[in-house]
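Here's a structure for you.
Only one protein chain is missing; all other protein chains are in place.
Think of it as A and B in the order they're written, each chain with its own count starting at 1.
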Amino acid sequence: MSNGPEKQDWRTRLVSWVDGDREPKDQSLFVMEQRHRRRFLPTEEEHERREKTRLHRFFNWYPVAAVFIALTLVTVLLGTVLQMPLFGQESNPINNEVAEHYLEHGEEDTGSSNAVTAMILSYRGFDTLGESCVLFLAVTSVMMLLLKDGEDEDGKLARRSAREADQEEHGDIILKRTAWVLTPFIFLFAIYVLLNGETSPGGGFSGGTILGAGLILFSSAFGQRNVRVIMDRKTYSFIRTFGLMLYALLYGAYIFFGANGLPNYLAGMALLIDLAVGLVVACTIYGFYALFSTGEI
Amino acid sequence: MLETILQDRFAVTAVILFGIGFMNLMLQQDLLKKVVGFNIMDSAVFLLLASLGYIEGHTAPIVEEGAVNASLYINPIPSGLVLTGIVVSVSITAFSLALIQRIYRRYGTIQLRELLEKAKKEED
Partner (left out) sequence: MRPLVENFPFFCIFLAIVAGILSATLCHGRVAYGLTLASNAVIAVLSAYTLGYVCTTGESFVYTMGRFTAPFGNAIRCGPLQAMMALVFTLVMATSLIGGQRDLFHDVARSRQPFYFTMVDLLEASLLALVYTDDVFTGYVFIEISTIAACALVMAKDTGPNLIATVRYLFMSLLGSGLFLIGLTILNSITGYLLMPPLAQAVAALWESGSYLVPLTVSVGLIVAGLGIKSAMFPFHMWLPDAHGGATTTSSAILSGLVLKGYIMLMMTMMVRVFSMDLMEELGVTDVMLAFGLLGMIFGSLGALREYHIKRMLAYSSVAQIGYIFMGLGVGSTEGVVASCFHVLVHACCKPLLFLCAGRLSAVSGHHRSLKNLRGSAYRDLVAGLGFTVGALSMIGIPLLGGFVSKLYFANASLLTNKTAVVLLTIALSTVLNALYYIPALLGIWVKPAPEETAIVVADATAEELAFDRSFTAAALVLMAAIFVLGIFYHPITDVIELGVRHF
């Protein structure tokens, strides 16, 4: 019985120590019982205030430090580039046997006379696979952020999109006419660039971008609803994943065959890979536009 | 000295651009301007990278038939790397712009300082 209050006291003290109480511990039991229970509110306000002053101090010092770091960095880099191999010299270390091999054996190795295409699709294709994954991830994360799905819909957004739909109806006549004439040619050009990446500047990335740009032009002239006639959300996500999946599978097989010294069963696959990359890129470009403008695809 | 600078003009420009971008990324309070800064920075790196592969008097690395000789073309490697880099930079720009759009919708501002103060208040 007599133990009770003392035990209680031990606990309160411990608890207040855990909370960071700085009260002297040598006060008598009587005083401890007299004392009100510790209130947390003031400490929290105190904490908030301290945080705020910290923030202010941070913002006062930050620019100075940033300017200092940036200037140092620029000076160091300037010093560095002046010590680097001179611009445009053939004897620079970067122009070594690797580049020579890409140029001289690229065509027989990969069947593409454009050395850059040969490099990004065959020699260093794993990087390009990673790069396509970056594009895929970017669209996915933008979808995570901006896609409207009714769950976290607030009224403002709904109204906004309604207004936009209204505006779409009264599209600009010049834009409409121009788009009407241009879009087919843009698509044609895109396909041309897409399919000729091996022998001329171009390939999946450039062709896909042009294709995406054509879609954007079409969509901004005639409204997204008309795009949705040929490509609704399901089709879009199908094409998007299909492109990357095709690419990943083809390239996975290519790596597997290559690394194990099996004959190259996929000799003519560069075209297919270009096509797959083109699909991924076109979907990415158009997806960005659609998501940023209306939050829908 | 001056001759080196003139010869390395692309690299020097790239470094200056890099500095501008870096300052923007660090100093601007406006998130949108930070993204612009980041883009300048990335472009500077791409300029530097692209300039590395250039060889004076050589042409684009598309090998023509009957002219399979590496001493006719520029180095294809940096061009390929720049291509990869640009794609990555586009993706990241899109992601950060989406993030900024979202933040603006929630807080009505994109000034980092105000945002930090508001976020501090919102935390438990």
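Note that contacts are C-beta pairs under 8 Å (C-beta built on N, C-alpha and C of every residue); 3 or more make two chains touch, one makes a residue touch a chain.
Predicted model, so just to flag it, every value in this text is computed and none were measured.
For the chain missing from the display, the contacting residue among A:Glu107, A:Glu131 or A:Asp274 is A:Glu131, taking the whole complex into account.
Although one chain is not displayed, its contacts with subunit B can still be listed: residues 18, 22, 25-26, 31, 34, 38, 41-42, 45, 48-49, 52, 77-78, 81, 84-85, 88, 91-92, 95-96, 99-100, 102-103, 106-107, 112, 115-116, 118-119, 122-124.
Of the residues in subunit A, those that touch the hidden partner chain are 11, 14-15, 17-20, 40, 47, 76-77, 79-80, 83-85, 92-99, 101-102, 109, 122-127, 129-131, 133-134, 136-138, 140-141, 143-145, 147, 149, 151-152, 237-238, 240-241, 244-245, 248-249, 252, 254-262, 264.
Just so it is clear, only the chains that are shown with their structure count from here on.
Chain geometry summary: the mean Cα position of subunit A and that of subunit B are 14 Å apart. Across the complex, subunit A meets subunit B through its residues 48, 51-52, 55, 59, 63, 66-67, 69-71, 73-74, 77-78, 81-82, 84-90, 92, 94-95, 98-100, 102-104, 106-107, 113-116, 118-120, 124, 127-128, 131, 134-135, 137-139, 141-142, 145-146, 157, 199-201, 205, 284, 288, 291-292. Those residues of subunit B that touch subunit A in the shared complex are 1, 4-5, 7-12, 14-16, 18-19, 22-23, 26-27, 48, 51-56, 58, 60-65, 68-71, 73, 75-80, 83-84, 87-88, 90-92, 94-95, 97-99, 101-102, 105, 113, 116-117, 120-121.
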